[in-house]
Each structure stands twice: as structure tokens, then as C-alpha cells.
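Missing here is one protein chain; the remaining ones are kept as they sit in the complex.
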Amino acid sequence: MRHAGVMPPVTTPFRDGELDFAAFHRNVRRWMTTPVAGVVVLGTNGESAYLDEEESQSLVAAAREEVPRGRLLVAGTGRDATRAAAAASTRAARAGADLVLVRPPSFFKTQMNAEVLVRHYTAVADACPVPVLLYNFPAVFGVDIAVAAVEHLSAHPNIVGIKESGSDVARISEVVSAVRPSRPEFAVYCGSAPVLYPSLLVGATGGILALACVVPELCVELYELARAGRHDEACELQRRLTPLARLVTTTYGVPGLKAALDLAGYAGGEPRAPLFPPPPAAVTAIREQLQRLGVVASAEA
Amino acid sequence: MRHAGVMPPVTTPFRDGELDFAAFHRNVRRWMTTPVAGVVVLGTNGESAYLDEEESQSLVAAAREEVPRGRLLVAGTGRDATRAAAAASTRAARAGADLVLVRPPSFFKTQMNAEVLVRHYTAVADACPVPVLLYNFPAVFGVDIAVAAVEHLSAHPNIVGIKESGSDVARISEVVSAVRPSRPEFAVYCGSAPVLYPSLLVGATGGILALACVVPELCVELYELARAGRHDEACELQRRLTPLARLVTTTYGVPGLKAALDLAGYAGGEPRAPLFPPPPAAVTAIREQLQRLGVVASAEA
Amino acid sequence: MRHAGVMPPVTTPFRDGELDFAAFHRNVRRWMTTPVAGVVVLGTNGESAYLDEEESQSLVAAAREEVPRGRLLVAGTGRDATRAAAAASTRAARAGADLVLVRPPSFFKTQMNAEVLVRHYTAVADACPVPVLLYNFPAVFGVDIAVAAVEHLSAHPNIVGIKESGSDVARISEVVSAVRPSRPEFAVYCGSAPVLYPSLLVGATGGILALACVVPELCVELYELARAGRHDEACELQRRLTPLARLVTTTYGVPGLKAALDLAGYAGGEPRAPLFPPPPAAVTAIREQLQRLGVVASAEA
Partner (left out) sequence: MRHAGVMPPVTTPFRDGELDFAAFHRNVRRWMTTPVAGVVVLGTNGESAYLDEEESQSLVAAAREEVPRGRLLVAGTGRDATRAAAAASTRAARAGADLVLVRPPSFFKTQMNAEVLVRHYTAVADACPVPVLLYNFPAVFGVDIAVAAVEHLSAHPNIVGIKESGSDVARISEVVSAVRPSRPEFAVYCGSAPVLYPSLLVGATGGILALACVVPELCVELYELARAGRHDEACELQRRLTPLARLVTTTYGVPGLKAALDLAGYAGGEPRAPLFPPPPAAVTAIREQLQRLGVVASAEA
């Protein structure tokens, strides 16, 4: 299966508010030295909501220079209007993306029912030259793609998988049950590191995890342990990783993730306004977790 | 006071998916024959989330051709990134907007606290060549601008008012209490037609109401009755208008509003995908309310 | 109209964790010296959720000793089971209540749809020897009684009104519009002091307000100003009362309300566990507002 493994949804480095391409290249080059299956650019953590179309395009092209054809380059191309999502997906494909990750339209939330989402994704997938991944993250987008809609969309030849963010493992399990019988190769990426291990056990095929930006090797190790059925070790590693995963997502968000990258030797840097650097306490807490994981040398060492 | 009265947040007509400028001009010209204080373009109802930057720019310029200098041309220019909101505001001002209506950043909701919002709006107002209106609509944007943040921002010389959407009249009352003592001319626009009358009584200075696209004369009449202290008539008219207001907002949204415009002789038309035309039952319900209000001839006539 | 005016939903005083009947009698006697239309016992603010059936019964009887027949004694008698609500209502009537205020069942929230609520209230009203008031407070009970359900229930001869808590004045307005044509005497009590004035203007007939426990005279004054059409004075008094109203409800809840009563010369005291006395900052803030209103002498006086 091609759409498997662990991928980091990478951050976007800035310098004085502008894209820092040199830092971006360095980061992606380093991720390519780890056993990740590919990278996701322009995702939620890539601050894609804060980039204009030209910047977005350039980042896909820059990533392609670093990601060899044997690994996946995924680009986030969701937009609120169907035509805009289709156009952004086509542009990303032309700039080198292997597949696109399409968040649902989130404006006019109350009108985004299953029927509307099916039409939207069908139109995008029809227009897009590369395969499409659905993206469900109700806590952030305020829109939930019903399991029945996922099942319906999984029949489209150009829709090849879904990223499921959130820690509701029953949801992942039900998506797997809904799509597998008729589409056994449909990819289901877990988007929440604290449930990577249980998600894989109920049928998820991989993970797209903010945590994998910071500790890609450990995330891949957890993935491999789970796939190999080494449950005790997997469970133990899951438990060790969860506190850091929380700090760089729900607790401190993108600012925390970027601080963690700085500590781990990647280029993190400041987010774009209105986001802001994390408080000193965040950096302390993140450093402590990185030390516990042996990624950063402890003070006494 | 200049920032008072009633304004329609106008819709954006499309023809075969593209902007229909001729229809837009006709609509604005007709609104200019009514006693509205101005128009708001590129608001929520203008499907601004579905327009690209060039389209947005063109619509402001087109509206300016129809809106004489004695009336207000307001442009919605909120964006998720601070720099993008500042740039959009500046562009709209250059294209002729008298003031800009800036929705809060809504991505990364949990991080959009009062401090962040104060910084964001301050930066936008510093950069913008024309005055800024804040825009609070928690039910749609998922972000609530705290009263204390509004109070703080009302001290900025280039922030001249706020649009408050939602039917929580206590909130409007508290905003008025917070800003009036030090900034008596601060504008507070009610954004929800079902509470226009009570909002005016507790200190709102005007209304920016989807309903005013369809029945501008009646909305202005309600405004005038309330200002004149003709309470029984105001209360009665409020009660007559509320059912239609519900249909073109919470019940059927922009598709319902556009259908109502078609029935009322304006150019409504279809929304952009993923929005879709309203069901036939919606058109029937809206027609019935327009007949009750005497805007559309009843079947027997 | 009988069901009008302002009533305090009174607190329940405790002494060493047990009902303090002497304090309760003193309080009610004092409220009876003010121009309130009656009192509500066993409401949300009465900590009815923390009282057993015997205590509840005794409080109704105790109140009846102090409330003359010319004023209303209302008892909160909502329960989760229909039979329990009917039984509690009957007991309260026998103990002297003039009417009962029945909160909706709130367990199994997702199943409490309009049809279920109509059946529940109909059964309670059929069984109850005295008239019934509906009680809508979605923010606290997690259940919203649809306007259509209220309209349906308003046809029941033994359902005579509703208490609407929350600051959504559009909701109050729509309830009034729905019930008035066929039941002009149906009572609509505003349950949120910060919107008493606008609620009365759109048709509410009275108020059941935590604030009226502390400053009954001022609440009745606001009610009378609004009814007399003295809008500027009403608006001004509304504005003066809102900050205290917030402190004794949303900000500090029942503990805050009890602290305010202590400051105002009533018997407040401590709530039952798990509630707890308010922090010192709460008492300071409440005292300050009471001083501004002239209810408590200011420090310098």
C-alpha cells in the first residue's frame, strides 16, 4: 500500500514576516533523512490560512525540490468555494504535489450538510489532476463529514483516502468499516498523535501528525511497532509521546510546535500575526518533554 | 452622527458562476433610491468567502460608481492573517470604500483571545487609510470579541464602531455602556433584524441587516419609528418583519436571501458552490411573507 | 392582568447545612414590604437541586405564611420524570403555591424534542391543581423548548405563561408573537435582568429576576418606568442595574447572590456543597456595585 506510514504536516518558516525559503529547504531536507513516508505542506500547521496564493504555490514547488519521487508530497488545498478549491488543487498538482489534502468548506457551517459536502468533494476530485484526500477535523473546522458521506465519496476513483483528526477512535473505526469492504486500499490517516497506536489497531493506515515534525523517528517507530504487533512496546512508546504531542497541538498550537522545532534543531521561528510566540512557560514545558524523550540533552548532561 | 441609519449588506450576483456586474450595478442603483444610509459590500452575505482578491476589488469600485459621496460605502475586508487584513483594507479604501468592516480572524479559534484580537485590530486600524468597524458575530465566526477588548479598541482614533450580530441584546447594551462614556460617537450597528427595535432602545445607532437588502424601506421605517419614540408602531412593525428576517438568515441563509431578492424585483440569482439554491418550500415561505408585507402582490390580486 | 410585575426567585438560607427557616421567614417578610408581585421559591437560585422533597414541601408552606393571598407564591416543581414533576406540582399546590414553575426534564437531553416536551408538560398541567408556568433556560438546562412547542402548550387551559431566561430578546419577541393572538393573557416573564427593559418593550409581561432578591425596589421601578413609556429613564436605570445583575448571576452565581443579600441586609449565608462561598474579590465587586446604586453606604460616608 502506497498511502501508509507517517508524514509530518510541516510548518512554514518566516523571517521578518516573509517566507524563509532557505529554512524551509533545510527543514524538508532533514525530514527526508528520517524514515517518514513523505511530507504535507500547506496544512493547518503550515499556517496555510495566512499565506496568499503565490506563497502557497512557491512552497509546493520548493518542497518538491527536496522530496524525491519515491516519497509523497501532499499539499493542503482546501478553500471555501468549490471553484477555488478545485483551482488550488490543480495548481498544487502542477507545482509537483503527488496528492492534495482538502479541508471542507467551513464558512456557512450550518449549510455544509452531507449532500453539499459530497457535491463539493466530487467537483474538486473531478477537476484535480492528482488524487484527493478528504480531511475531517470538526474541532477546528466546525464541520463534520458524516461517515455516510465518506463512504459515498470513497467510491470516487480520484478520492483515495482521508485524514481524521481528533481522538475519537470510534469514528476512525467506523470510517474503516464503512470504506474497506468496497475499497480496501482507501487510506485512513490518523491526525492526532495521542491516539496513533489505538487508531492503527482499528484499521488506520498511517498518521499525519504535528508531532512527526519534531520527532519523526519516534513517530515512525511507534507506527512500526504497532504494525509489527509489538503491543507492549507500542503502548509504552505511545504513552511517552502523548505529553509532547499535547503541548505542540491543543495546548500551545502552532506557536508551541515551532518552539519545539527550534529546540529539536529544525527551523521553527515565529508564526505570522495574529499568532504570536508562545509564553516562556511553554518553551520550558516543551524542553522538558524533549529531554525526557532524549531528543534534547538534559541540563545536567 | 454620521455612522447611523440602516444599511443592507448586499449580495453578490453571479451569472454562470462569474460576477454579474450589470446586475450588481442595477441592484445598488435601486438601493440608492431608498432611504438607506449606505451599503456594505463583501460582507458575510456578499459571499466574500467565495471571491478572490481581484473580484473583491472590482466590486468595491463598482459600488462606488453607484453610491454618492453623501452615503456610506462600507467594504468587508477581514482576513485571517493580520497583514492580509491590513492589505485588503488598504486596497478597499483605494477602490473607494468610506470605511471597512473587519471580521475577526477565525482560524486557530482557541488562540484568538482578547489580547490577540486587540493587537490584530490595532495593526489593521493603524495601517488602514479609512476608518474601521469591528465585527462581532460569534455564532458564525466562532470567536467572541470580549466587551473589554471592544472598550480598549474604541480608544483607537481609527476605529469608529462595531457591528454586533446575534440576538443577545444584553451584549449590545453592555458594549454601548462600555464605549459611550469616553467615545460618545462610537457607532454600534445591530446586525440582527429580529432585535433591531430593542437594540436601538438600548443604544445601538443603526442596523446592518440582510433584511434591508429585500425591504430597505421597511427597515428604515422601523429605524425611524424607534428613533422617534413611536414605540407601539415600532413594536408592531418589528413583529411583522421578524418572520421574513428569519427566513433570509438563520433558516435559509444566503440562498434564501437571494431568492427573496428575486421575488422583490432585485437581481438575486444563484449562490456560488458549495452553496446551492434553496428548496421550493423556501421560496414559497418567503413569497408568503413578502405578500403579507405587501412587497409582492398576493396571488388573488 | 394578574401574572405581571416583578418577582424575586428567592434563595434558600442554610445554617450549619440545614434549612434556616427563621432566616427564610425574615427574608420573605421583608420582600413583602417591597412592591414585588410575589415570590418564587424552589427555583434555580433556591438551590432546589440540593433540597429533598420534604425540605421543598416545608419551604412552600413557610413562604405561604408570609405571602398574602393578594400576591403570588410560585413554586419550582420541575423533575426529570413526568410522574415526579406532576407529584411535586400537586404537593406544592397543596402546601399553598398559587402556581408552579416547571423546568423541562434535562436528563437524556438529546431525546427531549418538542413532541416529548409537549407530552411532558401536558401531563403535568393535566394533573396539577394550580396553573403551570413553563420554564425555558437552555444555557442551564441544556434543553430548548421550541417556540412551536410553547405555542402548542399555550392552548392548554392550565398553562398560563412562561419564564424565559437568557438574553436573546428575539426569542422573547417570537414567543410573544406566537402566543398572543390566541391567548392574549399568556404571561411571559423575562428571567434575565440585563434585558428586562427591552424584553418588556417587545411584550414580556414581567420579570422573575435574581437581581430582584437584592434590589427589589429598583427592579420594580425599572418595570414601572418601562410600562409607563418613560424610555430614557428606563434605559438609564437598566444600564445602572446590569453590572450588579451580572455579578449575582453569570459571574458568581448563587454564591454571589447570597453574598449580595448579606450586604443588602437580607439573610444570605453559605450555599450547600458542592457550591461554596464566593472569593473575597467577588464580595468587593458586589459591594462596589451596591454602593453605586446607593443600596449600601459607601466607605467614606
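Letters are used for the chains, namely A, B and C, taken in the order the chains are written, and counting of residues starts over at 1 for each.
Here is the rule we go by: a residue touches a chain if its C-beta (ideal position, glycine included) is under 8 Å from a C-beta of that chain, and two chains touch if they have at least 3 such contacts.
Note that this is a predicted model, so its numbers are computed, not measured.
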Partner chains on view for the chain not depicted: A, C
Of C:Met32, C:Ala61 or C:Val116, the residue in touch with the unshown chain: C:Val116
Residue of A:Phe137, A:Tyr197 or A:Tyr266 touching the missing chain in the full complex: A:Tyr197
Touching residues (missing chain, whole complex) on subunit C: 17, 49-52, 80-84, 105, 107-112, 116-117, 119-120, 123, 140, 142, 250, 253-255, 272-276
Contacts of subunit A with the absent chain, listed as residue ranges: 167-171, 173-174, 176-177, 192, 194-195, 197-199, 201-203, 229, 231, 235, 238-239, 242
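The working rule: only the chains that are shown with their structure count from here on.
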Chain centre separation in whole Å, for subunit C relative to subunit B (CA means): 36
Chain centre separation (subunit A, subunit C; CA means) in Å: 50
